[in-house]
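Sharing a structure, written as structure tokens. Questions coming.
For this depiction, one protein chain was excluded, whereas all remaining protein chains were kept in their positions.
Chain nomenclature is as follows: A and B, assigned in order of appearance, with residue numbering initiated at 1 for each chain independently.
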Amino acid sequence: MEGIALHYFFQNRNAMYITGFKTISPQSTYDETLFKGNYTFHSGNKYKALEPDYNGLIAPNLLRRMGKSIRMGIGAGLPLIQGQNDIDAIILGSSEGGLEDCIKFLNQIVNYNEGTLTPTNFVQSTPNALAGSLALMSQNSCYNITHVHKGNAFENALIDALLLFGEGKANTILVGNVEEISEYNFNIETLAGQFKTEETTSENLLTSDTIGTVCGEGASMFILKAEAREYFARIIDVEQIVYPTESEIIALIICVLNKCRLKKNQNMMVSAEKKI
Amino acid sequence: MTRNIYITGFGCISPIGLNADENLKSLRSGQDGLGKSVYLQSRYASLKYFGEAKAETDSLRNTMQFQNIAGLTRTDLLAFKAFNEAIESARLAPMEISSRETVFISASTVGGMCLTDELYKDANFLSTGSEYVHSYNCAAHTLKIAKYFGLKGFTNTINTACSSSSNAIMMGMRLIRSGRVSRAIVGGAESMAKYTVNGFNSLQILSDSKCKPFDTERDGLNLGEAAAYLVLEDENICQGKPHYGRVIGAGNSNDSFHPSSLSENAVGVTKCMELALRDSHTLPEDVNYINAHGTGTQNNDSVELTGFANIFSNMPPFSSTKSYTGHTLGASGALEAIYCLFSLYYNELYPNLNTNHPIPGFCNSLVNHYTPEVELNCVMSNSYGFGGNCTSLLFSKS
Partner (left out) sequence: MDKTELILNLKKQIIQYVNILDFTPEQIEGDMPLFGPQGLGLDSIDALELTVMLEREYEIKLTNPAEARKILVSVNTIAEHIISTKSLE
């Protein structure tokens, strides 16, 4: 197993509070009708995101340059921070960054034999282009970081946010992540044996007993605050380890449970990335 | 009370040396590592100037005795070499390396994409899968090092373009300060890549000759490659070992102006220095030297000087060591941090090479020759990346 991260959600410890969020995903999460039973069923190996209409949110002059990961990230993040002048940091995680732009530039290099190439794809393919765009569009000059540690990128962004709150250097932080399906990562990960080789659907995926998974995409953004009276949840702490043995996973969970004194009916989320 | 965080070891491989000692020798003798490319498979290899580590990929593989390990890219190999030197330099025992008290934060912008041709085939399904399918990601080298050395503490990879490894150092410092851990191995790795060469060429910011930071006739940067790691340790765990300096403060800000150039008013550049000074409780007049970002592009160098003028009423000596190494992108922050530590430890300044017509107004402060026997207590190192990312680090004597 490549890496696991544990996040803890508690009712009565100081930590960081989720007071807002927005997510674009392969389900109807942006308009939140998913929670009213509006399910989307997918089949095959690519679960494409249901993107909103960006009209009114992203000016055409900016949208024209954006690859999918950036427009999803802006779509989820900008509404949370636009018009707010109290955002103290923008901290994002992304395993792959702007891959659509990456493969477009890569193909240009080969197709034009390294001749005169157009730069937009190159500039937009850098994983921190989204954090830069969010800062630019909200005129935010504060702490701005992109973590790219594969499946733990978002969790590492949470740790960064915890540090910042602990240092007293922030009251409000935008934390989020984005991933996109592009031919680039899909093809490479297919060659790496990451995905199902037989047809599956979202109804039978989790009960299939063959190796491999399917590819998803989306952007999830959260407003975290140092203090809040009303909030959706608190995140107390995040721990992470890579290439753990089974006993190391158990030891880590026990260590953290002891550290945080988890009680009954309190929630802990474990996220893990398995490398095939 | 702020705990002291010492640098107890470091390792690097760059265009001016295959290890830290060789780098130091080149800095002192004014020997840059810039020239036409020897190893790059690109039409620009003989058209532009580059800073290459003077070792073929196979020879790096042999040095590390990795001949039988598949899927290692040049970025991986540079990273392994520098990491190995760093942990040996800091005299870390295997138990310390794998302790939960030790974190590892690396950085890279190109990752395994240095293998541009293999990437093209794999990404376009023109192959059955090269040995590198797990190696292209920016974090691939971090994870390989973590697996090989049995790292069990927090690991991370940062990509904020050219400020990446400076941000890695900053995060390592903050993790130790928070008390969560007592040791951080931090830095970055970057190897020459057709992808990056073409990317920067499309922005028309590559020079056809050796870069001339802060020169009125500067016409662009030279791309470079390097890997550099520092070992940061809390004062409580590193008594009795050599200390090369302290990391005392850091600041990061966003210029929020343009994806690939800096604002004329130097908003981000100024703010990151202000934050670093405040973070370290240092006054501008206490800074004895600045290792500038100084890429040699029209935009960067003029904006950086504007930033300096906003902060320093008396400009301290400054230089850009990219005049030695070229711009090593994701590794530049860490590599230049090591050069700052050399300055502090040996009380000497390294010059800004190739600059014959310094930008007026700053000529007296631009270091133009190797200067030993200078009392240095506090030095600053700056790095700015695409997406407006600006970071400033401050180091002091032990």
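Basically, a contact is a pair of C-beta atoms (placed from the backbone, for glycine too) under 8 Å apart; a residue touches a chain by one contact, two chains touch by 3 or more.
Model, not experiment: these values are computed from the prediction.
Per the touch definition above, the residue from A:Leu34, A:Leu63 or A:Ala233 contacting the chain not shown is A:Leu63. Check A:Thr33, A:Gln82, A:Thr116 or A:Thr245 against the missing chain and you find that the one touching it is A:Thr116. The chain not shown here is touched by just one of B:Ser26, B:Ser166, B:Ser202 or B:Thr328, and that residue is B:Ser202. Screening B:Ser261, B:Ser302, B:Thr371 or B:Ser398 against the full complex identifies B:Ser261 as the residue touching the chain left out. Interface with the hidden chain, as seen from chain A, comprises residues 60-61, 63-65, 112, 115-120, 123. Interface with the hidden chain, as seen from chain B, comprises residues 202-204, 258-261.
Please note the rule applied: only the chains that are shown with their structure count from here on.
With centres taken as mean Cα positions, chain B sits 27 Å from chain A. Put simply, chain B touches chain A in their complex at residues 42-44, 100, 109, 113, 116, 119-120, 122-125, 127-129, 133-134, 136-139, 142-143, 146-147, 151-161, 167, 171, 174-175, 177-178, 194-195, 198-199, 201-203, 252-260, 267-268, 271, 385-389. Residues 2-3, 90, 95-97, 102-103, 105-110, 113-114, 116-119, 122-124, 126-129, 131-133, 135-136, 138-150, 152-153, 156, 159-160, 163, 166-167, 183-184, 187-192, 239-244, 248, 275 of chain A are the ones that touch chain B when the two sit in their complex.
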